[in-house]
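Excluded from the complex is one protein chain; the other protein chains are retained at their positions.
Let's turn to chain A:
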Amino acid sequence: ERADRSKPINVEADSWFGEEKTKVSTYEGNVVITQGTLLMRADKAVIRQDAEGNYHAIANGRPLTYREKRDEADDFIEGQADRMEYNGKLGQLQLFGKAKLKRGNDEVRGDYIFYDQLVGTFKVGPEAGAKTTTPGRVRMVLQPAQKDSKEAPKPADSTPPTALKPSSSISKPREE
């Protein structure tokens, strides 16, 4: 969700190594990163802060998992991969290696997935500029949009069938 961007980032880990000059923090062991609805679990995460105060992260896991609520829907987008790069300024997420992204019932898999959180779009395929001898396969499952059952289509003739009742005016048939 876009609102997540303004929330504090919380990180839990087994150990931390900080370098004052570069302002780079390295977290290792059972790393859990949360920011609003965003939840990420990894083995290692390197968080850097740029001059304008935006945070950028690179994380590794076996696999690392990522989950965040979507703005326009009451569900989550979930991802996993071997490595993830996150650009806090542009709100862009890149998943590398056995990458998978699930949005509602749709799911995409590939060697590389690029997800733009602000726009809500993603790209799947080989990593840009990657020298892959055998291009990784991309697999995408997009579920047809389910219509609501309340609006099921009415039959062509919409007049209700007439109920048959015995007639009082017609006389008995004549015996021939």
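Everything below uses one rule, namely that a residue touches a chain if its C-beta (ideal position, glycine included) is under 8 Å from a C-beta of that chain, and two chains touch if they have at least 3 such contacts; residues count from 1.
Here, contacts and distances are computed from a predicted model.
Per the UniProt record, the absent chain's protein name among "AAA+ ATPase domain-containing protein", "Helix-turn-helix transcriptional regulator", "ABC transporter ATP-binding protein" or "Lipopolysaccharide export system protein LptC" is "Lipopolysaccharide export system protein LptC". Checked against the full complex, the candidates A:I47, A:L64, A:M84 or A:V124 give a single residue touching the omitted chain, namely A:I47. Hidden from this view is one chain, which touches chain A at 6, 8-21, 23, 25, 27, 47, 49, 53, 55.
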